[in-house]
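Note that this complex is displayed minus one protein chain, with the remaining chains in position.
Chains: A, B and C, in written order; residue numbering restarts at 1 for each.
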Amino acid sequence: MLSIAVIGAGRIGRIHARSIAGHARARLAGIADPDEAAAGDLSTACGTAPITLDEAFAAEAVLIASPTPTHADYIERAAAARRAVFCEKPIDLSAERVRACLEAVARAGTTLMVGFNRRFDPSFAELKRRLDAGAIGRLETLAITSRDPAPPPAAYLAQSGGLFRDMMIHDFDMARFLLGEEPTTLHAAASCLVDPAIARAGDVDTAMVTLTTRSGALCQITNSRRAIYGYDQRIEAHGSAGLLRAGNARPTTLEIADAHGFTTDPALPFFLERYAAAYRAELDAFIAAVLDATPATPTGADGLRALLLADAAVVSAQTGGVVGLDAPG
Amino acid sequence: MLSIAVIGAGRIGRIHARSIAGHARARLAGIADPDEAAAGDLSTACGTAPITLDEAFAAEAVLIASPTPTHADYIERAAAARRAVFCEKPIDLSAERVRACLEAVARAGTTLMVGFNRRFDPSFAELKRRLDAGAIGRLETLAITSRDPAPPPAAYLAQSGGLFRDMMIHDFDMARFLLGEEPTTLHAAASCLVDPAIARAGDVDTAMVTLTTRSGALCQITNSRRAIYGYDQRIEAHGSAGLLRAGNARPTTLEIADAHGFTTDPALPFFLERYAAAYRAELDAFIAAVLDATPATPTGADGLRALLLADAAVVSAQTGGVVGLDAPG
Amino acid sequence: MLSIAVIGAGRIGRIHARSIAGHARARLAGIADPDEAAAGDLSTACGTAPITLDEAFAAEAVLIASPTPTHADYIERAAAARRAVFCEKPIDLSAERVRACLEAVARAGTTLMVGFNRRFDPSFAELKRRLDAGAIGRLETLAITSRDPAPPPAAYLAQSGGLFRDMMIHDFDMARFLLGEEPTTLHAAASCLVDPAIARAGDVDTAMVTLTTRSGALCQITNSRRAIYGYDQRIEAHGSAGLLRAGNARPTTLEIADAHGFTTDPALPFFLERYAAAYRAELDAFIAAVLDATPATPTGADGLRALLLADAAVVSAQTGGVVGLDAPG
Partner (left out) sequence: MLSIAVIGAGRIGRIHARSIAGHARARLAGIADPDEAAAGDLSTACGTAPITLDEAFAAEAVLIASPTPTHADYIERAAAARRAVFCEKPIDLSAERVRACLEAVARAGTTLMVGFNRRFDPSFAELKRRLDAGAIGRLETLAITSRDPAPPPAAYLAQSGGLFRDMMIHDFDMARFLLGEEPTTLHAAASCLVDPAIARAGDVDTAMVTLTTRSGALCQITNSRRAIYGYDQRIEAHGSAGLLRAGNARPTTLEIADAHGFTTDPALPFFLERYAAAYRAELDAFIAAVLDATPATPTGADGLRALLLADAAVVSAQTGGVVGLDAPG
């Protein structure tokens, strides 16, 4: 049994705390949040108690689900205390800060896993397994579609780091995960079509990115902050021997036929529903990484590489040019 | 090249006449219809001329697409003239009359093919091929769904022979075709739910039939005179090694997603659209039967067996009991 | 909070015990099973303790997941102790015994809910809601397909009551649930095609049933003890204004395209996977029935009616005739 403290009693903290509370291999050491009411309510619901940050870092492992600006500090604090850490993405919005943080973790030799949940979505994970098993031969092109149902509140946007660092960072991680090699160039095109307030905040809401690789495999990503038919999350991989694609999940299998045609459900509403199984699976992986010494992936380095791609996309979208990407090192 | 005369310039006659006119292996010998205007218009459209019945029976082959009560007489006349015949279903609404007609054909030794078009639908035909190839092992259960988009006009119903002899007769033929053995018992249940005028005419508009066979394979048929989402024509065959099903065709592959869900087209409107390819394929088969001496199936005997099943269904629906079926002989 | 004791630590008992242990409105009072090891292991996994039958009947509510022959006795014992009961289907294989049992419950005035889980499947439940909301107008025909992936062990079959009472009883319940009226006649046809051992045990493995109703709505049910593509559970409802259908769930949304075509996953393997959400939802309903005094459906009477339909199906399949059904009362 792994004793895990949760830091942050918000939307994501709640998911993880409940999963830990019901997990066969873990124990919920408590929930820390400066909002004492939130920490208290969630603790009651999970059969645990609110704790202080100091108490949190005394647990065997720490799950960081607090606001982004606190992530790097908490990771370093946990590393200093030699605790295993699961941290929600992103580690930080500054690549420099992320690098410093990862060095601290490396020095401490502790476990750090980053919460890129999509790798653990059952459909995407199975796509990866079949890709690795050679089901479609050599991967030639990859297409990732990711559309939120609606833009986040302006307050969130302001501190989010923008579409590329907040939203497409997930797709950059999936691109690296599935391509199995580092992109060498990046081109981004972006617009603000959904809400002028997003443009006023200096951000975009619609974007397309192309990645090239040394092997010649190509990758397209498309993002939108709007999809009125639900949370649109799809991946299509085309290879020398076929096509693999994973699509949207729906609440039910119901289909109605009338004079308008045959209609199925919209996609699941948003990430809490779509990635419910993924959140459980990534927690399983983290617990196994600590208890069984299996690899803790996605790693901190994965978090950094995805952020560097997002940074490059910001530059490309602003300059209108193609950005060359350094090999990792 | 086979010279074919068409008798009947109605809806079905038009389809066949046009196909013959454009066929690489056939020549349209002319069109006979007591409605001279109809015969004339269709002849002009097909680049041929109206002809008399006598002239029709002088052609190498005759395609009978006239009203049902004329079918048996015309078949016998063609047999007497030693002409090959393609006849739209049914041969007649009376099994006794059909038997007499088939005896005349047998005595003459001529070719008779009956227009059960569904055997030639590309999807159903491929289902049959895969079934025969063992794709699902031994056939255990068969489910046939057939729904017209809307009831026919009252005038048609009155002389149609009723739902079982007019509409389900197609499904009886498909059941025999796919089961590969003769049904041994039949149970029919029927209602009038679509239009009370149908009940007043002594007919039904909604029906379910179960067929059993010597091998133990079972078959369900469901019919309705109404389907507001288009012409609903589906077959599902379940066997020891899997399931084969063929579904509805749609006008386009378009899908629209909005807050109501994902919507595709309704099914094709009715038989002219759904079975367009089937009409061409059955004509190919008839021409090949005559020119290449390949088997002319569905045969007159197939037409008779389907009618006997329809007759049994009428009895079962009226008495509420199960009807035993004689082996063919 | 409702305190619920679980009787039976087998496959179904385990599902319910775990759900109760994690339920926000319930407490697991303990697990009773003559197999002490099974009771002990499950208790440990659920954070509770093994209890005796006497202790079980002392809890506020009892969930009966023991072998079928014990159900009626335990229901009566719980009724005598004025405990609410959730009982897995069937109450008993003898309609007479079920009637006696229901009378005891009626006299005691206690709550009895029967575990027809399919009513709570999210897709089937939504189909029912839309049907009731008039989405397809008046219901005209209903088609229920239910195929197990493989036959149960011979030992299970021997005491199961046979396909109609063990397996199709679920479909009879769904038919009544969706038709909204009692069937008036029943016709069953059945075969043994999957395994001769099933025939030697006096049972069948393939069956088709047709139900008629006073309103004229018709219903077809098809069952097989074999489906190599997974657990096949589908419902199709056709009405005056359209079609509603609910299909099979799949493990992932993955699709692979190669020279053979486009392939998606098989259906979920069996009832534990397919009806996982249904088991949770029926438990929610039971807890709400007791705590909030909402209706406890499916009721004991629903259990009896489904059994009477199964009994009629046995008679029909054996005699080859149609069975008239008494109105409930």
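One rule holds in what follows: contacts are C-beta pairs under 8 Å (C-beta built on N, C-alpha and C of every residue); 3 or more make two chains touch, one makes a residue touch a chain.
Predicted, not measured: the structure shown is a model, and the values here were computed from it.
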item	value
Displayed chains contacting the withheld chain	A, B, C
Hidden-chain contact residue, picked from the options A:Ala49, A:Ala80, A:Ala95 or A:Ala143	A:Ala143
Touch criterion as defined above, residue of A:Leu218, A:Ala277, A:Leu291 or A:Val315 at the omitted chain	A:Leu218
Of B:Ala38, B:Leu243, B:Leu272 or B:Ala301, the one touching the omitted chain in the full complex	B:Leu243
Sites on chain C contacted by the missing partner chain, in the whole complex	228-229, 257-267
Residue ranges of chain A at the interface with the undisplayed chain	138, 140-141, 143, 145, 147, 185, 187, 189-194, 206-208, 210, 212, 216-218, 220, 222, 224, 226-229, 232, 238, 240-243, 320-322
Sites on chain B contacted by the missing partner chain, in the whole complex	22, 24, 45, 122-123, 126-127, 130, 135-136, 241-249, 251-259
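Basically, only the chains that are shown with their structure count from here on.
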item	value
Centroid comparison with chain B (C-alpha atoms), farthest chain	A
Chain occupying the most central position, where position means C-alpha average	C
Residues of chain A touching at least two other chains	257-259
